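As structure tokens, the structure follows; a few thoughts come after it.
A single protein chain has been removed from this complex, and every other one stays in its place.
Then we have chain A:
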Amino acid sequence: MGNKIVNYGVPSFIIVVWMGINIFLFVWYYLFYDRGDNFFYTRHLLGSALAWARAPAAVLNFNCMLILLPVCRNLLSLIRGSLMCCSRTMRRQMDRNLTFHKLVAYMIALMTAIHMVAHLLNVEWYNNSRQGVYDELSTTLSDLADMENTTYLNPIRTTNLQIPLYFAFTSIAGLTGIIITLALILMITSSMEVIRRSYFEVFWYTHHLFVIFFAGLTWMWVLGPMIIYAAERLLRLIRYVQNVQYRKVKCDNLVNLRCIVMRPSKVLELQLVKKGFKMEVGQYIFLNCPAISQLEWHPFTMTSAPEEDFFSVHIRSAGDWTDKLIEIMQKLPEGAQGPKMGVDGPFGTASEDVFDYEVSMLVGAGIGVTPFASILKSIWYRFKDNDPKLRTRKIYFYWLCRETHAFEWFADLLQLLEKEMEQRGLWDFLTYKLFLTGWDQSHADHVMVHFDEDTDVVTGLKQKTHYGRPSWDKEFEQVRRDNPASVVGMFLCGPAALANVLEKKCGKYSDVDPRRTKFYFNKENF
């Protein structure tokens, strides 16, 4: 139980507060409309459907106000920055912004459904009252019109052949309601995980229907967040027009035939320079290349360290946009500048916190190693400068990969670090383990033949490659044994399944007792 508090305490608290506000709003407005004397006659016409329509409307207003905020990345970075003085637990909550956004979206969908059903009943009963279907009081109330000393009660004014459908489409409230609900439904269907993962553009462009959705809402509630979000997009536009230069372009079209276990995988490294650009470790940027697409911005984690005078990204072939980019770069003559690039960012994520923990466990799966490339490079620089702000005294690095080929560009970095550490006699600082999860018989044969060699046959590093998946229990045991009474930060950039496993292990091996080891779990979001 104590372990759960360590890892889930603050987010659970936030959810409880949010649900509490929702429930309060719902009940408050329900009672307001159900008991209030000024609605007595309306209730005669509509019954409790009035309250059932108004209460979700209040909850909707509240949630629509909230929903834009978790996706204002610059705002979140700002909050993160200002929370530097506060505990790292608070800052970690900024990582769960997308989870919160989805939660609020579900609530909006639910409230919209209730609101819609209640209004269907309302319009039907208003219409019937107007047509004189019900008792005399209803008909009389409906007859009240906008005159000197009366105002109308029933919004349906004409008595000529009227059906609810006609009223809905001829009144502003009805028409806007239908249009924005339609926008909401389209947004929801295109946000399903299947669509998002496979065709992000459909999701992204359709999601901009939120503008229509917000246009139909009570403006007072949503004006603030809309302005903030508009500022975010404006900031992106400003950054887009700022000049970005290329420092060096290197394309590794890896079709290496020296070793039978290698498989080709295209990785492009871009090194860019931009005036006034300042980054921290593990941050990401959005890139836009007008030559490929005017409107698309794609996120990439930076692989350079803040101490360098440029910033770099490693781009892997993973879809239309990246394929086209690699194609353009390959066709470039030697030493030429690449196509114009817009750069938005940097935006901060969990990796910024890695130096705050005394001990860090970094797990990168496949291409997920990129944020850690930045971290390891930064370590190397800080080591050289003997930076006193470095709180970390031990790092465990685990790289899981199916194909050995992705090792190439990263192996150089690890080799440098190895040499550096050897020179300073500081073997203890960084322990890294590489796991080749997609091995087969030819791998095993190859390794057997080169067993006696000093360096690893696959990476050329002194540290030997492990085969198969790591046994996390063993790893956690070892870390716990080596670091009693420490706070250990676990950082993962990889698939959700692995995140679940590691999160559970963190919970299992943590102890609330300050004399024992505590594991905190942080997950990257891609």
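Heads up, the rule we're going with is that a residue touches a chain if its C-beta (ideal position, glycine included) is under 8 Å from a C-beta of that chain, and two chains touch if they have at least 3 such contacts; residues count from 1.
To be clear about the criterion, contacts and distances are computed from a predicted model.
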item: Undepicted complex member, UniProt protein name, chosen from "ADP-ribosyl cyclase/cyclic ADP-ribose hydrolase", "Acidic fibroblast growth factor intracellular-binding protein", "Cytochrome b-245 light chain" or "Beta-adaptin appendage C-terminal subdomain domain-containing protein"; value: "Cytochrome b-245 light chain"
item: Candidate in contact with the missing chain, chosen from A:V71, A:A168 or A:V501; value: A:A168
item: Hidden-chain contact residue, picked from the options A:V10, A:V71, A:I178 or A:A215; value: A:I178
item: Omitted-chain contact residue, chosen from A:G36, A:P290 or A:G319; value: A:G319
item: Among A:E201, A:E269 or A:D511, residue touching the chain not depicted; value: A:E201
item: For chain A, residues in touch with the removed chain; value: 113, 116-117, 120-121, 123-124, 127-128, 163-165, 167-168, 178, 181-182, 185-186, 188-190, 192, 194-195, 198-199, 201-202, 257, 259-260, 319-320
